[in-house]
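Removed: one protein chain of the complex. Kept in place: all other protein chains.
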Amino acid sequence: MSEYRLLIDTTDEKGLVYNISKILFNHNLNIENNAEYVDKDVNKFFMRTVISGDFDKAKLLNDVKSVLPNDATIKLSKNTKKDIVILATKEAHCLGDILIRYVSGELNANIKAVIANHDTLQNLVEKFDIPFICVSHDGLDREVHEKMVIEAIDKFEPEIIVLAKYMRILNPSFVNHFGNKILNIHHSFLPAFIGANPYKQAWQRGVKIIGATAHYVTSDLDEGPIVSQDIVRVDHTYSWENMRDAGRNVEKVVLSNALGLLLEDKVFVYGNKTVIL
Amino acid sequence: MSEYRLLIDTTDEKGLVYNISKILFNHNLNIENNAEYVDKDVNKFFMRTVISGDFDKAKLLNDVKSVLPNDATIKLSKNTKKDIVILATKEAHCLGDILIRYVSGELNANIKAVIANHDTLQNLVEKFDIPFICVSHDGLDREVHEKMVIEAIDKFEPEIIVLAKYMRILNPSFVNHFGNKILNIHHSFLPAFIGANPYKQAWQRGVKIIGATAHYVTSDLDEGPIVSQDIVRVDHTYSWENMRDAGRNVEKVVLSNALGLLLEDKVFVYGNKTVIL
Amino acid sequence: MSEYRLLIDTTDEKGLVYNISKILFNHNLNIENNAEYVDKDVNKFFMRTVISGDFDKAKLLNDVKSVLPNDATIKLSKNTKKDIVILATKEAHCLGDILIRYVSGELNANIKAVIANHDTLQNLVEKFDIPFICVSHDGLDREVHEKMVIEAIDKFEPEIIVLAKYMRILNPSFVNHFGNKILNIHHSFLPAFIGANPYKQAWQRGVKIIGATAHYVTSDLDEGPIVSQDIVRVDHTYSWENMRDAGRNVEKVVLSNALGLLLEDKVFVYGNKTVIL
Partner (left out) sequence: MSEYRLLIDTTDEKGLVYNISKILFNHNLNIENNAEYVDKDVNKFFMRTVISGDFDKAKLLNDVKSVLPNDATIKLSKNTKKDIVILATKEAHCLGDILIRYVSGELNANIKAVIANHDTLQNLVEKFDIPFICVSHDGLDREVHEKMVIEAIDKFEPEIIVLAKYMRILNPSFVNHFGNKILNIHHSFLPAFIGANPYKQAWQRGVKIIGATAHYVTSDLDEGPIVSQDIVRVDHTYSWENMRDAGRNVEKVVLSNALGLLLEDKVFVYGNKTVIL
């Protein structure tokens, strides 16, 4: 018997839990897991309920809709592998971490393709029998290159696009095309060290801790809603290259963890914040 | 208008959330915060709901009781300061951390007394106008001494007894007298280094991380349900005294954080585990 | 027999360790501890050696000087309590943490006075028999007020001035007056959230980790050399006040740890970086 995740994102109002749980009860569902959160500041209600049982999906969605405010977003997501596409440039650590999880059955996703603006990682990707598509930006306008990348991605109709150290700044048109589907890893503890070469910036600043941030991509560079962060301690003996190497361990784990949360439909986005249920 | 915390701990069964939320809805309560958890392995349901509004407490409790299994524990806890008693021996860091929070209004508790088996801390405690009671164990049987300590505590009818580095092993009779009311800080990352001088044990073992554990006290030494843990990194340059000093920072923060969770009624205990809602 | 710390900060050149260790050997010193560091990028050499024995201090310093480059800074610091003055405003947690360490003999310093721009903390400080001096800024120009604070500090001739949540921006003239003697705690993970109310900034940004930074004060706000940093995890359930409360645990431990490093003469400053030996 399949499991589904009922995902609700709506304006808060009195009686929501009661009204929703009544419907779930009447549909005679098994509730495997339930979590909800109300943000009182913005009057928003979020709910993620894992359900199983023999039920009429259309009727359930309709019944839930009938008790929610008009602005509610309701989704019923099946517990199956989601299609994803990975974008990369030259570095192997984040991509490699996802590939090893994939090959060992730990990743609840189908990697439809890896798309890169260099061919450095082709050899690695093809070891895993995954299509590798190089869309070089050489001699191309940013707009032209992005259109080619969008086309390459769209063929696979992914639910999530993972930027696994894709070292290109994205235009708003690219971001808007995919909406809240793009997950990026930034190699710093945001909002510190926005922009280029954050490890060099961190080294110059003499910090004692470095970090990495996985976030949704919005049209503002490195300003999207944060999904996950982690850190590692450094000291005065670290060159910036040592910081980069230490940071790679953090980057890959943070990105893979954030991807795992998205694949389990645990992340709700609103404004520039996330709720993880 | 006061807030109350409705605390439910019961065998799980279908429809619990629905049935409880129906009653809360019918009483026209404001739900400030709600969290529940089901442990499928042991079929247990836990719920903590912060409510406000103008309601009949006795009727609410009765209504909730009527929809729950017979074994349910239901509690309505007002958002006010709880009475606590602190037990200590000679070390000041955990006690001091609680005192500073107390004096600056950060601790949601009334410290009724500090009881110690030495008078080392008397001077410190009395600075804060808190009764200090020394119950020396000198020349006394453990049983006799414990009876005196129990008597000293009982006068204050505390809801929580905090062992802030109270370096005496407690008999089961002591523990049973107070039930699940005793919170202890153990100066190691349990279950590593149970027993005496864990920092010396950790140093001899050559560990690279040390920790501290706040836990409920049960009759098995250092085996009670864990509320909170934290760690700090050490290296080969640390003597065991350096480890102890570094560990003290962790101990005091872990104990104060765990105490904060208890004061907010966020901790449910079952078997040797805790659920923090 | 007293211990001394020989502290050397100089341009690097070949043979420094050999030449210095030769002199230490010839003076027949016991070397309790030794650490050195070379920053190849800026060609700087740092050394901290803990020595004991019966020796002629003036001659030792002279001999060491004779083998070092002309720009060398050499210091012989006795392992005794340093005089410090603490500046505060209204918050008790950082100050309280230092006071508890002080009263329990864990702090290797004499607290000569606490100076504050409000009288909120007077009661707390006087419990510990430490002079409390309120220098209100009410109705005063920043310059005038700072002069009064400088005068108040100078009377005690402290080796270190600890800003334990002193919530006033300092003029360069204040900073220059005291040179590299001022240690501040900033309630964020610098360089993120420079300036006012970093917890509110962090909350608005939706971060998953918050931190605190102890740093030397220079004339650029929050830009001084970092001594110590630490972090704590938060999530979407935290209000900014919850973040502030969680952050306080980090602030006080980071500040006290950094102060401990300064009291042991373990921190060397150069440019906007520190070397901790």
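Note that the chains are named A, B and C in the order they appear, and that numbering of residues resets to 1 at the start of each chain.
Definition applied: a contact is a pair of C-beta atoms (placed from the backbone, for glycine too) under 8 Å apart; a residue touches a chain by one contact, two chains touch by 3 or more.
Predicted model, so just to flag it, every value in this text is computed and none were measured.
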Out of B:Tyr4, B:Phe45, B:Phe174 or B:Phe189, point to the residue that touches the absent chain in the complete complex.
B:Phe189
Among C:Thr11, C:Asn34, C:Ser239 or C:Asn272, which one touches the chain that has been omitted from the display?
C:Asn34
Which of these, B:Leu95, B:Leu170 or B:Val275, touches the one chain of the complex that we don't see?
B:Val275
Residue positions on chain B contacting the omitted chain are 37, 39, 41, 189-193, 205-209, 211, 225-231, 235-237, 239, 271-276
Even though one chain is hidden, which residues of chain A still touch it in the full complex?
91-93, 96-97, 99-101, 103-104, 106, 124, 127-128, 245, 248-249, 253, 256-257
Residues of chain C touching the missing chain are 14-15, 17-18, 21-22, 24-25, 30-36, 38, 40, 233
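Keep this in mind: only the chains that are shown with their structure count from here on.
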Any idea how many Å lie between the Cα centroids of chain B and chain C?
35
Between the Cα centroids of chain A and chain C the separation in whole angstrom comes to 41
Where chain C touches two or more other chains at once, the residues are none
